[in-house]
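Missing here: one protein chain of the complex. Every other protein chain is in place.
Letters are used for the chains, namely A, B and C, taken in the order the chains are written, and counting of residues starts over at 1 for each.
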Amino acid sequence: MAVRAAVAGASGYAGGEVLRLLLGHPEMEIGAVTAHANAGHRLGELQPHLVPLADRVLGPTSVETLAGHDVVFLALPHGQSAAVAEQLGDEVLVVDCGADFRLRDADAWEQFYGTPHAGTWPYGLPELPGAREALRTTRRIAVPGCYPTAVSLALFPAYAAGLVEPEAVIVAASGTSGAGKSLKPHLLGSEVMGSMSPYGVGGGHRHTPEIAQNLSALADEPVTVSFTPTLAPMPRGILATCSARVRPGVTAETARETYAKALAGEPFVRLLPEGRWPATAAVVGSNAALLQVALDEAAGRLIVVSAIDNLTKGTAGGAIQAMNLALGLPEETGLPFTGLAP
Amino acid sequence: MAVRAAVAGASGYAGGEVLRLLLGHPEMEIGAVTAHANAGHRLGELQPHLVPLADRVLGPTSVETLAGHDVVFLALPHGQSAAVAEQLGDEVLVVDCGADFRLRDADAWEQFYGTPHAGTWPYGLPELPGAREALRTTRRIAVPGCYPTAVSLALFPAYAAGLVEPEAVIVAASGTSGAGKSLKPHLLGSEVMGSMSPYGVGGGHRHTPEIAQNLSALADEPVTVSFTPTLAPMPRGILATCSARVRPGVTAETARETYAKALAGEPFVRLLPEGRWPATAAVVGSNAALLQVALDEAAGRLIVVSAIDNLTKGTAGGAIQAMNLALGLPEETGLPFTGLAP
Amino acid sequence: MAVRAAVAGASGYAGGEVLRLLLGHPEMEIGAVTAHANAGHRLGELQPHLVPLADRVLGPTSVETLAGHDVVFLALPHGQSAAVAEQLGDEVLVVDCGADFRLRDADAWEQFYGTPHAGTWPYGLPELPGAREALRTTRRIAVPGCYPTAVSLALFPAYAAGLVEPEAVIVAASGTSGAGKSLKPHLLGSEVMGSMSPYGVGGGHRHTPEIAQNLSALADEPVTVSFTPTLAPMPRGILATCSARVRPGVTAETARETYAKALAGEPFVRLLPEGRWPATAAVVGSNAALLQVALDEAAGRLIVVSAIDNLTKGTAGGAIQAMNLALGLPEETGLPFTGLAP
Partner (left out) sequence: MAVRAAVAGASGYAGGEVLRLLLGHPEMEIGAVTAHANAGHRLGELQPHLVPLADRVLGPTSVETLAGHDVVFLALPHGQSAAVAEQLGDEVLVVDCGADFRLRDADAWEQFYGTPHAGTWPYGLPELPGAREALRTTRRIAVPGCYPTAVSLALFPAYAAGLVEPEAVIVAASGTSGAGKSLKPHLLGSEVMGSMSPYGVGGGHRHTPEIAQNLSALADEPVTVSFTPTLAPMPRGILATCSARVRPGVTAETARETYAKALAGEPFVRLLPEGRWPATAAVVGSNAALLQVALDEAAGRLIVVSAIDNLTKGTAGGAIQAMNLALGLPEETGLPFTGLAP
């Protein structure tokens, strides 16, 4: 019997991607789809690519509409998930694609988000040491941010093995869907096409403390993170270029072996053969993450580049991967391994 | 037991898309993958998005490699399919993604392709009247061209019902993958991005006689076709804007009803609700075709716009849809209905 | 002594392009720059590419601010130009980049724009027969629409010489800047990139009667126009594919000669050598229009394709070209002939 899922925030990009993946998931059935301003509209108007759901009418995002499902995905603006989750009951699996329950440090939350800290839920990045076990028994999942997914996958083997110093420098390029469907002038096609631009420079991006939290947990010492996100002229994809000073004795070979070992058995994370570098096009629409690692001996730094789809592995695919674990399903169920290229 | 398929020309865009779809097909197993210049290389180097096939080595495109499969997809330059097909045996289902067996008129073939006519195979566009039946019993399938797919789906209801005069004017925009992976200066990213340009203007494009053949068969009189293809700055997708003078007495309502009736029950072709127009983004990676129709009373013309993915419904998806029929499988098996958006 | 120009609507794309070109114009000096919602902001925030004007503060769009200039460019939403122009005085050269004074037929105006007809000003497309003379003596200029510019340049030689029947079929692709800076969901970069879509299909686009007006004046009989605009994934550029049935006796040679003759001496419109087709990239930022013509004998149609930059020749460049004539300056003064490629 199918597991019934509701999706709150189904008119946005994250919610739309959850629906796209649920349509291809053999164990899931799509129940309520809800929205705020777009309630009452048909999905076909807002997500024309979800052809089989074109006639579904968006309900209001309310506990009444979301109740009675086995799984509820929340793709809401931050600050709204706690109230909904509380009323859904402990037996419902709630998967929060927003930020509300990602950070453990309440001060960091308040500094970066400006609202009271709602709490912390098991973190939906199964590849991190210990995460998979926690996800198997939870009814609450905090889906990681898209950048923290790309960066944590790139750097966790290095920090877990002590290859590098606790100062990471990260520059990441994201497709515009990472900024959502909000109507802002700088997100217009005319502005975006043909242009690269940074934002949140100097430590201000909200994903910075989340990245630091993930890396620090592995390093067993605080890792400082210099994180610069940039907006790239493409709809989807994150390319994260991450580096840190290598510790004495680390060679290109030991670095590569460390990564190969850390990623062995991971279904979705692939270390590319030497000489090949990840391109975001290879993972568009896919739950895969592609990695490559290099040691720059002259600069004394380890460079790791990762490519993911911000909406798939970086949001909705990661959410379903974690959901699979929480439902006791094989982790790969219903998730695409292939990208859509060209 | 799985049906085993080989793909010849697996390093190109059409072959890569056949493989992407076969990976998601529940009844198919991927056997040999072959190439010409790229034989000996791993697929991971040439099709990095096909993560599960990364370690597969491309064999040479030869009858020895292709023999022993239930289905053989040919994605070869035109003129090469006949020789391969002949040696494969009549019991093998051969699906030719190239042009060799599409045209019935040997003179038109020679005029547009400049080589001797190889013959005619059942035409793999199941939506055309009579096509589905022919495909159910064949071991040879000529996959339609990408433009003829988009245009024939747009105009077949109008010509089958006699709504319009036998002079069609078509302007279509295609993503660059339609031109293949060939290394030509005008296909460089620097040239393509930010630019629209026409080609084959004035009746010279090889898909012109194929379009005329499809429409003339329905009109029971020769349909002249003015076809202008244009190259658009996107990797995938075709938007075909098709029009013809309406015949007396045709109203917007009768036109719409004719289309609704002609497309009823078609799994992959959707007439959009009034007021919505197709965008290629909604069908990227999908086997769906989206259509809309309008009557321009001042100009006296019926305008039909269709959107498809040139590599999916326009090539590899259409090929698999036709293959499903020839194998006795449900026509929709393994084919995506949802596009990848944004 | 420099001619002083004010620009109303300087925060939008049309106004920004007027400023970009005025900065390169040797006879012009930039006076007031005004806006509505953005009044009080610095240009550097809204038009960061206009580096030399970064510190200019936008004033309100009012007669007080605009008075006292030799030339006033209006880049306002339609319906607002008449009131401003009236109060500026007859000796001021008013160049309206909007639609208000383009149409001669009040009924057509009201049908397509839904407001009372404001009147008709000399039409700023110098290449049309008779237009140059009218512009030399006027203090009021109606700048043509971007699509009508591209289409009229493509078809005026054919209609002036009676080469074709009075039924034109036009499909044009435009960059997104043609839709302005308005915050609409379908103009977001995430929606636009990788997608082609039509709009205003079936005769509804407001540029349709303007095209018909221009062609009918040349044909000395009403020309019906089937016009389908499409939105292309690029910031700038229009590619217009125009066709009509050829009249008996017209050959490829006579067509070509007619065009060569009609365009001889035109500074900005170039008929390309045979075998080359226009690409919008070649005219980005340029006031040039590139044309090519072909006779499709099988279809009995003349096909003309034109490429312009919708913001330059299609709006601001055309405006300045007409202004030059009205000011008695050489027509080419300050206008770029080269595009920005790649």
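Convention: a contact is a pair of C-beta atoms (placed from the backbone, for glycine too) under 8 Å apart; a residue touches a chain by one contact, two chains touch by 3 or more.
These numbers come from a predicted model, not from an experiment.
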Chains shown that the absent chain touches, full complex:
A, B, C
Could you tell me which of B:34, B:65, B:152 or B:177 touches the chain that is not displayed?
B:177
Option touching the unshown chain, where C:4, C:36, C:186 or C:270 are the choices:
C:270
Of the residues C:32, C:71, C:262 or C:279, which one touches the chain left out of the display?
C:279
I need the residue numbers on chain A that touch the omitted chain, in ascending order.
167, 169, 171, 173, 175, 188, 190-191, 193-199, 201-203, 208, 224-226, 228, 230, 232-237, 239, 241, 243, 277-282, 284, 292, 294-301, 303, 305, 307, 342
On chain C, what residues meet the omitted chain?
13, 16, 20, 23-24, 44-45, 47-52, 54, 176-177, 193-194, 235-236, 270, 272-273, 276, 279, 281-286, 288, 290, 336-342
Which chain B residues touch the hidden chain?
13, 175-177, 179, 181, 183-185, 187-194, 233-235
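Everything that follows uses one rule, which is that only the chains that are shown with their structure count from here on.
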If more than half of the interface residue numbers appear on both sides, call it same; otherwise different. Which is it for chain A and chain C?
same
Round to the nearest whole Å and give the separation of the Cα centres of chain A and chain B.
35
Give me the residue numbers in chain A that touch at least two other chains, ranges are fine.
13, 176-177, 193-194, 235
